[in-house]
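One protein chain omitted, others in place.
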Amino acid sequence: MATVGALPRPREPAGELAQGSPVTPGRQLRCCTASGCRAGGAGPLIEALRQAQAVADPAANGLVIKSVGCLRLCSRGPLLAWDGPGGPALFALGSTDPGTAPGAAIGPEQARALVLAAATAPGPDTLAALDLEAWRPQALLPEGSPSPGPSPVGVASAPPPSPGGIGLTWDQMDLDHPFFALQQPLVLLHCGWIDPDSIEEALALGTYGQWRRCRSDLSPEAVRAMVHRSGLRGRGGAGYPTGLKWDTVALQPPGPRFVVCNADEGDPGAFMDRSVLEGDPHRLLEGLAIAAFAVGAESGFLYVRAEYPLAIERLRRALKQAHQKGILGPGTGLELELRVGAGAYVCGEETALLQSIQGQRGQPRPRPPYPAQSGLWGAPTLINNVETLAVVPAILRRGAEWFAAIGTDTSKGTKVFSLSGAVRRTGLVEVPMGTSLRTVVETMGGGVPAAPGSPGGGVKAVQTGGPSGGCIPAHLLDTPVDYESLQALGSAMGSGGMVVVGEAMAMPELARHFMHFSVEESCGKCLPCRAGTVQLEQLLDRLLAGLAEPGELDQLEQLCRMVKATSLCGLGQAAPNPVLSALRHFRAEFLAACRAESPRAAFAREPFPAGPALGPLPGGRP
Amino acid sequence: MAALTLRIDGQAVAVPAGSSLLAATRLAGLALPVLCHLDGLTPVGACRLCLVAIEGQSKLQPACTSEALEGQVVATNTAELRELRRMAVELFFAEGNHVCAYCVASGACELQAMAVTLGMDHSRFPYQYPLRDVDASHPLFSLDANRCILCSRCVRVCAELEGAHVWDIAGRGRHCRLVAGLDQPWGEVDACTSCGQCVEACPTGALFHKDDSTAEKHPHPIRALQLRRVHDLPPRPDP
Partner (left out) sequence: MVRGEMASGEPVPPRPLAQAGPGGVGADSRISQLVADQQRRAEGLIEVLHRLQALDGYLAKASLRQVAEELGLPLSRVYGVASFYHLFRLEPPQGHRCAVCLGSACFVLGASRLVARLEQRLGLSLEPLAGSANGPPVGLGLPRASQGGQPAPGPGAPPLGPARHPGGWSLEPVSCLGACGQAPLLVLDGALALRLPIADPAALEARLDRLGLPRSPGPQAPGAKEPGAWGPELGLAGKR
């Protein structure tokens, strides 16, 4: 039986999710078990709740406890959404010991109380009033008394440390807050509602309907025309028009073709694609199937980074279920295979990704030929990002014009961002393209809280586009988020990571951080990126150590331009961006970091560069 | 074979369809610096020295891997390109340990020649002085990794022409290095036929004959002919 409730605040008339729909409105607890909340102990938590239900009185039987994908406000995880009279409502479990994951600390009595309240509460307020502390194991012990043994490490293992327990907090989240209210879920429409491990729930909400429609009613040309008209552009970073790419692949000379879903999401601080994989994998599979249909491919791959074990597990299960149902696999005209990366950021680059799928070193090759012309085993290959593919079923269902009406002139539809860093509320937001950075970071994210003991908080900059992007200073926060506006400021949309930087962070240091990332992730094939990024990092090191002269900033910029202009692939070409954009918007900080004294004096003082660290020479000579 | 025409540095040139821009440039009688390219081997576009500016394209393209197209207008020798190449050669010199005065290939080294051609007499970037090994385990040849510029010509010549695939690049980024077999001493790799083609293919003094000493590595007359035979084959169909 599929069980789905109502949307938090459906801005969409999401009929299929409305309460009272055939897929059961009943009382349910939706526990987020995606990676963010899992880090907060969601695994042990849902286990404890299920156990409590099994032993609780029959009153709790009517309650459905299910595991769902990301509920958006990851910083407060583990989150529990409740559906019932007056619902839905969202609750956060917290612990008074910052070092303990709340989900792992809940005691059996507390779990029982929670389940009973969820099963019987006449409304959200009653549930919100639940006092978990009253059920705390040995609640008589004073707060914060040391727990015995070395046990409660970061996250204690289940069973929870019982004597003394850990203080738990239970707060209701305000779903009318802009963080939730301004979201327009399209890609994430079902994420947080359905059990990602249940194909029945996905089917009950119409997933795979458009795939079926494609095969029965639509021609590949019609599908491509629709994607064309929708104005959809790639969400993997470059923003290439998706319809155009599909046409290129479809119009290659006859022969085999492949489709590939790029789920290598490597930008640090980005977790949008993961949320789709973990929250609604069937939607992605449907999108990929439609893409395959549109370009005439009969086999395809999903390339997922190995650092996402949960996403891999859920995707694998989803694929198996779709095979069992006869939706994908033999006889359906499409075979999909999952491939797992092995820790290489550069494998997100499309030609490197193809090499990796073929079991090679993930080193990019020059384009053209583009993968659309010559990809896997030399055949035309369509590569799209997770989010790009996941939005396709919605375009087919609601129509290209409906989609094109969302967003701006050049950037259509919605975009999912992962908000992280120094911001107050971190998590996932999906908003129409063109929403201003200020809306996302300040109105929704709540800006940067003041650090204890430091004067005032406040946003200093927002870093978008990861290591290929740049930072946007606070005074430009009214910039609308679309491909062109961000590029004009020397940053990039990237895949959708938004890392908020507070006043405490020095921009040259942040620039060095990203350069270090590029040094570590460079594949080493081409010279400018392999050797140039190393030199850039050292120049920044000199600067941070106060050894650089103002003139060295020119050298820094010159080398940045060289690496950008001559590197083989997007990694090297974009590696200087964080430095260039920091220089552009925060040059004063770089100048301030330079040494002021006369070069001659400094030279005399400066230590000679250290030689290689040699051990003592043989024979005992120094 | 169909021919097509394009303009390179203001000069009109007709080339067979399917030629690379590098071949076209050479047909036009112009020189283009190359390091990772060797006629007869699959081009990889790694050293970035052969970058050219194609009118209407914002990105510079490597001539060795790009197909010449009808009507293209190409510049190979602008001031900007010269400066970029010079910086690239500086990065090469700073990245490894190149002491030309003691090098077996001095006088016959393509990297050295490149520096001379581009007027690079010192590197503006700090030398990195990496600690690298010498592998003298092979009875006939040696590898001095200090001079390796990771062009992968040896890897390709051994895999594509000799079919032995003794070499490969291991590691990644600045940790990249040339390895034989499972990171073994060269002399212990059974697959090596001691054909010496990798030594001939190496543009620097990284791979050399054991009996050569300073400035004695010279192109082997017969090997060069063998390699050239391969490159006289019709151009590889570019996929």
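Here the chain labels run A and B in written order, and each chain numbers its own residues starting at 1.
Keep this in mind: contacts are C-beta pairs under 8 Å (C-beta built on N, C-alpha and C of every residue); 3 or more make two chains touch, one makes a residue touch a chain.
Bear in mind that the values here come from a model prediction, so they are computed numbers and not experimental data.
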item	value
Visible chains in contact with the missing one	A, B
Option touching the unshown chain, where A:Gln184, A:Ser420 or A:Ser495 are the choices	A:Ser420
Residue, one of A:Glu109, A:Glu298, A:Glu509 or A:Glu589, that touches the chain absent here	A:Glu509
Omitted-chain contact residue, chosen from A:Phe91, A:Trp211 or A:Phe271	A:Phe271
Residue of A:Gln28, A:Thr242, A:Gln321 or A:Ser356 touching the missing chain in the full complex	A:Ser356
Residue, one of A:Ala60, A:Ala344 or A:Val579, that touches the chain absent here	A:Ala344
Residue ranges of chain B at the interface with the undisplayed chain	42-44, 65, 126, 128-133, 145, 155-156, 159-160, 163-172, 174-175, 177, 179-184, 189-191, 238-239
Missing-chain contacts mapped onto chain A	35-36, 38-41, 43-44, 74-77, 98-99, 101, 104, 150-158, 255-256, 266, 268-271, 274, 306-310, 339-345, 354-363, 365-366, 369, 374-379, 418, 420-422, 426-427, 451-453, 463, 466, 497, 499-502, 504-505, 509-510, 512-514, 517, 523, 534, 538, 541-542, 544-547, 607-616
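Just so we're on the same page, only the chains that are shown with their structure count from here on.
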item	value
Distance from chain B to chain A - Cα centre to Cα centre, in angstrom	40
Residue ranges of chain B touching chain A (in the complex, touch as defined)	44-48, 51, 59-62, 65-67, 84, 87-88, 91-92, 94-95, 124-126, 128-131, 149-150, 169, 171-176, 238-239
Complex contacts: residues of chain A adjacent to chain B	344, 361, 365-366, 368-369, 373-374, 378, 519-528, 530-535, 538, 555, 558-559, 562, 565-568, 573, 609, 611-612
